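This structure is in structure tokens; I'll ask about it shortly.
One protein chain omitted, others in place.
Which chain is which? They are A and B, in the order written, and residues in each are numbered from 1.
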Amino acid sequence: MTGRRLALILAAVGLIVAAAVALGSGQMPAPAIVASMLRTTLQVATPLTLGALAGLYCERAGVINIGIEGMMLLAAFGGFVAALAAHAALGDGAVGASLAIGVAAAVLCGGLAGAFHALLCVTYRVDQIISGTVLNVLAIGLTGYLSRQLFFQSGMPHAPGVLPTLRLPLLADLPLVGGVFEQQPIALAALALVALTHVVLFHTVWGLRARAVGEHPRAADTAGIAVARVRWANVVVGGLVAGLAGAYFTLESVPTFEPLMTNGRGFIALAAMIFGGWTPLGAWAASLVFGAAQALQINAQGFGLAVPSQLVGMLPYLLTMLALAGLAGRTRPPAADGQPYDPHEAQA
Amino acid sequence: MQTRGVGRTTGSGVGHGRSGAARAARGRRSGAARAARGRRIAPFVLALALVSLLVLAACGGARGTAQGGPGFRVGLVTDVGKIDDRSFNQSVWEGVQQAQREVPGITETKYIETTDPKDYEKNIQQFTDAGYDVVVTVGFALAEATYQAAKRSPAIRFIGVEQVLAKDDQHPDWPLPNLVGITFEDDKAGFLAGALAGLVTRSGTVGAVLATDAVPPVYRFGEGFRAGVRHANPAAQLVVAYHNDVGLDRTFSDPEWGKTTAYSQIDRGADIVFGAGGKTGNGALIGAVERGKWAIGVDADQYYTVPEAQKGLLSSAMKLLTPATVHLVRAAKEGSFPPGLFTGDVALAPFHDLDGQVSADVKGRLAEIQRGLTDGAIKTGVPAVKPAS
Partner (left out) sequence: MPAEPSPPPPPPAAPAPVSPLLRPVFPSSERVVGALQTALAALAVPVLAVVTALLVGGAIIALAGRDPLLAYAALWEGCCASPRALSETLVWATPYIFTGLAVALAFHGGLFNIGAEGQLALGALVAAWLGYALPGLAGPLPAAVHLPLVLLGGTLAGAAWGAIPGWLKARTGAHEVINTIMLNYVALLAVSYLLNGPLRDPSPLNVIARTPEIALSARLPRLAPDLRLHAGLLLALLAAAAVWWGLYRTPLGFAIRAVGANPAAARTAGMPVGGLVVAALALSGALAGLAGAVEVAGLNYRHELGFSLGYGFDAIAIALLARVHPLGVVPAALLLGALRNGAARMQFLASVPVDLVVVLEGLILLFVAAEVLVRRLYRLPPAGAPLVFTRGWR
């Protein structure tokens, strides 16, 4: 992931914002458009960033994880239910505590889902894409089923709300980019995690081991690294991060749970990870591009364009495909990505 | 014929190294071939036993589920949305339940959620086969299936919510004596909401976040709102967003999109947002109130259904689905079933907490507009469905 590539990706974000300004300048003053686009982009990009980081942890250790969507959904539901239960127990005075409990529960659910994936892929060496698919299907079914059984007859109980917006005092008053510094906790956590992941992956021994296992597990094994354990650890950590992404949906965005509320964002996050060249900064930049595309789509109706909204709605997906086609061939996944490792098997 | 997986064949059952020895001890010891066959057959016997157990349970259970019931029973079939969508389906179901509480003699109410348009007919048949007395179907998509079912089962009464039919080549027998379609003048309700928004806005910009305009009631709400704003405040800026970019099963259940869209409209200067479309609309209400702006709800008095938005919820453009359902179910029970078309009522909900902030002037104007709509002096000009582009 070169600095030049990163700059190119960020320029793409700028391009999309500029397009929004161009399209909407008749209706709204340009600075307002830019501010709105930046704020929406960052907001929408939060689950994508976290999902991409989750995928990153798994894939750098050599485990493909297409079950991020399912992990996010399970975490969203689990966190929501925990927050409801905490709110019922603690009452209106402790809303913050209820939400915190909800976030913790969501992260835990994500971790459990990660453990499930690791059990199937690493221990039982099931095909990783199948395992991810199983995770997705089970997540959709379980969350749909449970949310119906729990919430229908009695109606959805009074939710504790969403996480409060935090304002960074001086920065939030800046003219154009001020909105960027007025975000909710999980959005800020996503930014912090990007930096943290970069440090962990590239500047710690733990990260070195993980990357070794992802590039050449046989050599790592020979060097004394416990391949299975490292993979397990990475997949569970990936699950924890995906759990935080799930918490975004029901604890930061809207105080309610809907079946299928993740709406394909787990897959877009995967694409962001690939587009970003399997690095944290790249994944973040790529998430911003997709976030900007969705922000453009949201604003487009207000601009009174003659284009039907369904066609504008295709934008994020077409962009994903374009990104994959244009740049995937020139990035390199971890060498052993996707291959189950059998220590007893004679390697060809 | 041997099945082949991609890559490698699955084992054909002959024992492999690792636990072969342990397993041989379990089968009969007389010969490797017989032990091998024992290993292959034992699990199938087990499987056979399990399967027969399930089948026996199923058959036993099935005999116990024979239908036939005394009393007056009401069934509900939803559209591909879910029953708890806090919109049409939910309001109508609440009406059915309320009818059960208030009308003596109704013994049972039940609902079926449709998950695939293929199943409309089948789901209605579940109720007709079981001999239910009233079947309520929700949503314009079920109009055809309801009409056909009403023709086939003249003894059962059918209530079709938001189903407008007329006598034409496809429906030569309309009106059927056992079928009534409920419709509402959503455009008038939207008009009132738009007028209210236009009158109270201080920034001069008004926003509207709705589900897809492919659903006629939503379209009428939205365009009625637009017309109302223009009528009451021609200088006001209006931003309307329909959630056309997802499927019918998601367009009413996407609160996140609703909130994000409301935010973007507020960024454009809107200080009052109309949220219409199940949970999608609710997301817009919550988002608007969170940003300190006002909101107008839809369908029911959302002051009660979305308590999170109470402090900023000015009013709601109500279409009284629940009372209409109760009325018709009661009519079916009491023998005064009105076939054909039934027009339900629409109204603006009270201002609740914000009542003090609405000037008497505005209230007067609203009353005037209401009168104009009722006696026909004011026309909303909104077609029944979105014209095909």
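One rule holds for everything that comes next: contacts are C-beta pairs under 8 Å (C-beta built on N, C-alpha and C of every residue); 3 or more make two chains touch, one makes a residue touch a chain.
Quick caveat, the model's predicted, so the values are computed rather than measured.
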Statement: Omitted chain touches shown chains A, B
Query: Among the options B:103, B:164 or B:341, which residue touches the chain absent from this view?
result: B:164
Message: Can you say which of A:29, A:96, A:164 or A:308 touches the chain missing from this structure?
response: A:308
- line: From B:98, B:115, B:148 or B:203, the answer for touching the chain not displayed is B:115
Statement: For subunit B, residues touching the missing partner are 1-21, 23-24, 26, 32-33, 36-37, 39-40, 42-44, 46-47, 50-51, 54-55, 57-62, 64-65, 80, 110, 112-113, 115-119, 122-123, 126, 140-141, 143, 164-166, 168, 170, 214, 216, 244-250, 384-386, 388-389
- prompt: Considering the entire assembly, which residues of subunit A contact the chain that has been omitted?
  reply: 64, 66, 120, 124-131, 133-134, 136-142, 144-146, 148-149, 152, 259-260, 264, 267, 270-271, 274, 308, 310-311, 313-314, 317-318, 320-321, 324-326, 328-329, 333, 336-340
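Everything that follows uses one rule, which is that only the chains that are shown with their structure count from here on.
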- prompt: In the complex formed with subunit A, which residues of subunit B make contact?
  reply: 82-84, 239-242, 244-246, 250, 253-261, 263-265, 267-269, 279, 282-283, 286-287, 290, 307-308, 389
Statement: subunit A residues touching subunit B in their complex are 27-28, 32, 35-36, 39-40, 43-44, 148, 151-152, 155-156, 158-159, 161-162, 249, 253-256, 258-261, 263, 295, 297-299, 301-302, 308-310, 312-314
